[in-house]
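Written out below as structure tokens is the structure these notes cover.
Not every chain of the complex is shown here; the ones you see sit where they belong.
For clarity, chains are labelled A, B and C in written order, and residue numbers in each chain start from 1.
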Amino acid sequence: MATLPLLQDDAASPEARAVFDDIRAKRNTDYVNNFWRVLAHDPALLKMTWERVQQVMAPGALDPLVKELIYVAVSVTNGCSYCVHSHTAAARAKGMTDAQHAELLAVIALAAQTNALAHALQVEVDERFTAR
Amino acid sequence: MATLPLLQDDAASPEARAVFDDIRAKRNTDYVNNFWRVLAHDPALLKMTWERVQQVMAPGALDPLVKELIYVAVSVTNGCSYCVHSHTAAARAKGMTDAQHAELLAVIALAAQTNALAHALQVEVDERFTAR
Amino acid sequence: MATLPLLQDDAASPEARAVFDDIRAKRNTDYVNNFWRVLAHDPALLKMTWERVQQVMAPGALDPLVKELIYVAVSVTNGCSYCVHSHTAAARAKGMTDAQHAELLAVIALAAQTNALAHALQVEVDERFTAR
């Protein structure tokens, strides 16, 4: 149970409803997921977050699937259950194959392990990694 | 300063030196970075980690640069200074452009923000993200 | 399900029951929440934690609501579901308005984002922030 109730369409403010409608149009679905329905209690934050997601996740120097994999990696490392579920689903919707998913997990697990070792050993950064 | 001293070649065990030599050969450089030189106090862990890095980071369903970007994302989220430096350098060595770096950072920052919001709001996972 | 069962009053030790009674008296409610009922397996830790909570959260140089908002911010960042729920409820009980809640979330989300950027960029601390 969230700390704030999900806002159904008729309980949302007109500003929030406009974002819901934009989500539906851009994603070509009637479904608005829980994250947006809870965020709708603060329509300005809802709007800003939705706009930012579109800007950042759009095709650019990195393709949208690669961005989604990075999103999953951050969410896993932060232990955010909602985010892992929603962005794993998003990655699949953008074409992530089972083999890609398996490799994503292997990289995340490896990085978690070497991050822990570097923290445990307090390894000093090599000069060549910092000098430019 | 690390919690264990850097092992120079002549102080490392033969097993550790063999790994150092393999790192040099595979990376085509004389330089062995500090992470491996500290890890060398436990030659078995050194060997296993180096072998695992090669397996996981090899070309596969995801290309090596994408894997490196995921590695950076995990390292940033774990706040591992050594890892951020070394894997950002590795990503550049594998061809990461400035524009790709900028987009990587934007995705990481966005994910950190929405992860925090999902944690703060304790949003329940939508059934459609879990059902299969 | 917790890793230890909730202790109801009749299963708790006299020392733990004394803390339960103090919680009831100080909070003017019959309800003792799950955190204390699980902690009651270690009556000394229960007592110490309850006493420390009262000391730290009492009015002082910072008012109790501000302290509760800080508590929520730490709990969100640690991804502690129980803590986010209980301290968000506590903040509301101490008078947090919807507008204050919305601003709390906006600050937490902003900080998560700039923390991630600072970690990703490994920005060096400005001398003026450290010198005294």
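Throughout what follows, a contact is a pair of C-beta atoms (placed from the backbone, for glycine too) under 8 Å apart; a residue touches a chain by one contact, two chains touch by 3 or more.
Because the structure is predicted, anything quoted here is derived from the model rather than measured.
In this structure file the full complex is assembled from 6 copies of one chain, 3 of which are shown.
Keep in mind that, in the parts below, only the chains that are shown with their structure count from here on.
Interface note: chain A and chain C, two copies of one sequence, contact each other through mostly non-matching residue numbers (shared numbers fall below half of all numbers used). A centroid comparison over C-alpha atoms places B as the chain most distant from chain C. Averaging Cα coordinates per chain places chain A and chain B 20 Å apart. Measuring from the averaged C-alpha position of chain A to that of chain C gives a distance of 27 Å. Residue positions 3-4, 45, 74, 78, 80, 130 of chain A are each in touch with at least two other chains. Across the interface of their complex, chain B is touched by residues 1-4, 31, 33-35, 38-39, 45, 49, 52-53, 56-57, 60-62, 66-67, 69-71, 73-78, 80-83, 85-89, 97, 99-100, 102-104, 106-108, 110-115, 117-126, 128-130 of chain A. Interface residues of chain C, counted against chain A in their complex, comprise 79, 84-85, 88, 98, 101-102, 105-106, 109, 116, 122.
Within the complex formed with chain B, the chain C residues making contact are 72, 76-77, 79, 81, 84-85, 104-105, 108-117, 119-122.
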